[in-house]
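Only one protein chain is missing; all other protein chains are in place.
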Amino acid sequence: MTLTEGTKTGNWGRWGDDDQRGALNLITPEAVLAALQSPKRGKVYSLGIPIGRHATPDVHANRPYPERLTLMAGADAPMYQQFGAAPGVGANEDLVFIPSHAGTHMDALCHVYADGVIWNGHAAGSFTPAGGAGRCGVEHTGTIAGRMVMLDVAANQGVEMLTPGQIITSADLEATRAAQGVEVRSGDILLVRTGWLQKRLAGVPESGAEAGLGYDAVEFVRDHDVAVVGADNAAIEAFPFDRGVFLGVHIELLVKLGVTLVEHLWLAELSADKCYEGFFSLGALPVTGATGSPVNPVVIG
Amino acid sequence: MTLTEGTKTGNWGRWGDDDQRGALNLITPEAVLAALQSPKRGKVYSLGIPIGRHATPDVHANRPYPERLTLMAGADAPMYQQFGAAPGVGANEDLVFIPSHAGTHMDALCHVYADGVIWNGHAAGSFTPAGGAGRCGVEHTGTIAGRMVMLDVAANQGVEMLTPGQIITSADLEATRAAQGVEVRSGDILLVRTGWLQKRLAGVPESGAEAGLGYDAVEFVRDHDVAVVGADNAAIEAFPFDRGVFLGVHIELLVKLGVTLVEHLWLAELSADKCYEGFFSLGALPVTGATGSPVNPVVIG
Amino acid sequence: MTLTEGTKTGNWGRWGDDDQRGALNLITPEAVLAALQSPKRGKVYSLGIPIGRHATPDVHANRPYPERLTLMAGADAPMYQQFGAAPGVGANEDLVFIPSHAGTHMDALCHVYADGVIWNGHAAGSFTPAGGAGRCGVEHTGTIAGRMVMLDVAANQGVEMLTPGQIITSADLEATRAAQGVEVRSGDILLVRTGWLQKRLAGVPESGAEAGLGYDAVEFVRDHDVAVVGADNAAIEAFPFDRGVFLGVHIELLVKLGVTLVEHLWLAELSADKCYEGFFSLGALPVTGATGSPVNPVVIG
Partner (left out) sequence: MTLTEGTKTGNWGRWGDDDQRGALNLITPEAVLAALQSPKRGKVYSLGIPIGRHATPDVHANRPYPERLTLMAGADAPMYQQFGAAPGVGANEDLVFIPSHAGTHMDALCHVYADGVIWNGHAAGSFTPAGGAGRCGVEHTGTIAGRMVMLDVAANQGVEMLTPGQIITSADLEATRAAQGVEVRSGDILLVRTGWLQKRLAGVPESGAEAGLGYDAVEFVRDHDVAVVGADNAAIEAFPFDRGVFLGVHIELLVKLGVTLVEHLWLAELSADKCYEGFFSLGALPVTGATGSPVNPVVIG
């Protein structure tokens, strides 16, 4: 599978040859204002799962575990007294050591490359070890706000979790959408629920197979001009990969269409509340040149 | 200065003796729904400043520099071929090593202690080096959404930056509020602009003196039942500390009132647009037991 | 078990009340010169095991995995050209994130405390999170050279590995010493082989039980005025702890006697060569205030 084998062209050049934001350009101020009208109850949802060495699932062989490390604690209080602090006064501080792709996280548009290029045809070589991303670093896409639509495919198919390895199709997404009675609009943040993360955090061991989007579902994303795709699985797409193509759906969505991806989303509460529309916002760490960021998206339902 | 010297009592017990969320309890679903009506233009603002060793200001002696470290880059592509990847296909990944209190960040309610206690009288000793925060970790307060009011004190006083060391009073805040023609309501996220961060990022060296809130301004926060206070300076409060009390305003706001603090906010664009009201959301890294988090708050104006 | 329950007093005060080096004081220049005469063949042994996330065994719940992280690689070469580098010229660099007690490592004398004190009665509180060790940091004991005696207890008992949980006694050590025909002298570095690490690195899973020194063996160490004790197990002492006392032998050796400990030693090659005497040297990372250090001791046999 290569970029040139695609049967349809992607979004390259659509927002100019220099563009580094991709489909986020679809979220207009009008769309943002409209999105603010989606919430009905004013309930605030956090879509990020707990971060900690033992709490965060799915450490890949090349991703270290996230660690919280203490910098200062109560026993350091005397240190402050040289600055005039009263006894018993001080600050606790710590530090986080965390892969950009640990736990609930977003992929910057520089994350995946194919045929030597990233989104919009920018050279994959614009990312270097010391320099980070010269193009499409997370600072370009890490601030997102707009209308969320959550398609609860698992609930619509009457299961707690889709079958491991199941390929979600456009028809699956459309059937869920129709059953839920929601529209999908240009610039939407589309979240897909497979049920996987709930099982995973409940202790079901990693099997190496996960339900997720396949090539066919890419049509749904493109046809609706979705800006962001998120899911409650590890990689949006299914494992094993659809058609056996390594990162094939990442290549379609991230590289060809410029669609930002958000993974390991906690959708359990939205599902329990049957909250299918809302206002979505996400503020990634603006680490210059980073390939992604752990995130804690906030949804108002 | 100790807790018992305060002339007025704080909010301890107001939301129960076990409460770990403090004044965030003031943000009701109704307040959230009302806040969604604040934005007029649908413009999205990012309040987080760039993160990087050379980009992020104000490294204190006990806080390491933030670092982006590469995990995988183009030269690793052959590694993926054992999993069936086509040549030229792969993923760039990296990792962040970052103090919770680096750059734009929020303070968890466990951050500052006085007289051996944190917010609501929880024992300061509930934070330990290995265990982190047993009480009031950032997981309790890291998801925030509500109405923002930005008081541009610098602009109202006709200066680019307030005088280093200037103590901002309740009268200063009220004068700015009145001049801007905005209300401050219960549960608001109150942001105060001093002009400091713009000067700092423009290369003005650290002088050790900053304008910020003093004891008098604490009245304004309490009287309006503000939920969160943010500012474009390093510590909300002034340096040198008002009345010479080490972390005195932190003790008033964070420890006594349970008001969450957000520091190093980038308020330049809101100021330029004279955007004084908006919808504010913040999703901190949900690191279990952490003392704070770098954040990238999103405002819709 | 407390310090005062010991039937014999330790070495506190023996080298002055301010001493921070403990039994390393026993290694005199004369002992060093004599030790240089031990080697017969000029063979160089490395006693450190490989360090890497997947290579280093025994990650405890509170110790992160060691990680090697790349800082610069070939794709960064163009960066050097601004400094006049020719094309194709550059440097690969990396970074290590490693617990002081990961893999083959030494314990500083501040590592273990009992009854609120460390070696020589220094206050345990002299170690703080931000400040590190105010007393007995690894900078005081991290440079060691002297005579090594290796007692191959496993070989002497005719087994590949001692029974998990087996308590090694003074009689076991003496029997091995006599069978090997070696002397143990004041100031020696005494290494004890249980066979455990070879099994562990060969893939035998962690069982939670390990052979190691018990209280009785402490007499052997004290009676011979040994300066350092090392072993090829995780903690010198047996698991479960002898007499059920948590870190009991650490308290005897490290806290009471001031004997430096070195753990996870790779003794397989010394054993294969029946090399029981040699010249030992160790240069720990001189991290100011650290509680220990990963080490790669060098033995000449």
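By written order: A, B and C. Residues from 1 in each chain.
Just so it is clear, contacts are C-beta pairs under 8 Å (C-beta built on N, C-alpha and C of every residue); 3 or more make two chains touch, one makes a residue touch a chain.
Keep in mind that what you see is a predicted model, and the values were worked out from it rather than measured.
Chemist: Which residue among C:163, C:207 or C:288 touches the omitted chain?
Modeler: Checking the options C:163, C:207 or C:288, the one contacting the hidden chain is C:288.
Chemist: Could you tell which one of C:89, C:178 or C:204 touches the chain left off the display?
Modeler: Answering carefully, the residue with contact to the hidden chain is C:89.
Chemist: Looking beyond the chains shown, say which of B:10, B:129 or B:294 touches the absent one.
Modeler: Answering carefully, the residue with contact to the hidden chain is B:129.
Chemist: What does the interface between subunit A and the hidden chain look like in terms of residue numbers?
Modeler: 62, 69-71, 73-75, 95, 129-130
Chemist: Given the full complex, what residues of subunit C touch the hidden partner chain?
Modeler: Touch with the absent chain occurs at residues 1-2, 27-33, 36-37, 39, 41-44, 46-52, 55, 62-64, 66, 68, 70-74, 80, 83-86, 88-101, 110-116, 124-125, 127-130, 132-133, 139, 142-145, 241, 244-247, 250-251, 279, 281-298, 300.
Chemist: So that we can see where the missing chain sits, which residues of subunit B does it touch?
Modeler: Residue positions of subunit B that touch the missing chain: 53-54, 61, 64-65, 67, 69-73, 75-76, 79, 97, 125, 128-131.
To be clear about the criterion, only the chains that are shown with their structure count from here on.
Chemist: Are the two sides of the subunit A and subunit B contact the same residues or different ones, given that same means over half of the numbers occur on both copies?
Modeler: Same: when the shared numbers are divided by all numbers used, the fraction is over half.
Chemist: Rounded to a multiple of 5, how large is the rotation, in degrees, that superposes the C-alpha trace of subunit B on subunit C?
Modeler: About 180 degrees of rotation relates the two copies.
Chemist: How many angstrom lie between the CA centroids of subunit B and subunit C, rounded to a whole number?
Modeler: 45
Chemist: For subunit A and subunit B, let me know how many angstrom lie between their CA-based centres, rounded off.
Modeler: The computed centroid separation for subunit A versus subunit B comes out at 24 Å.
Chemist: Which residue numbers or ranges of subunit C touch two or more of the other chains?
Modeler: In subunit C, the residues touching two or more other chains are 69-71, 73, 75, 129-130.
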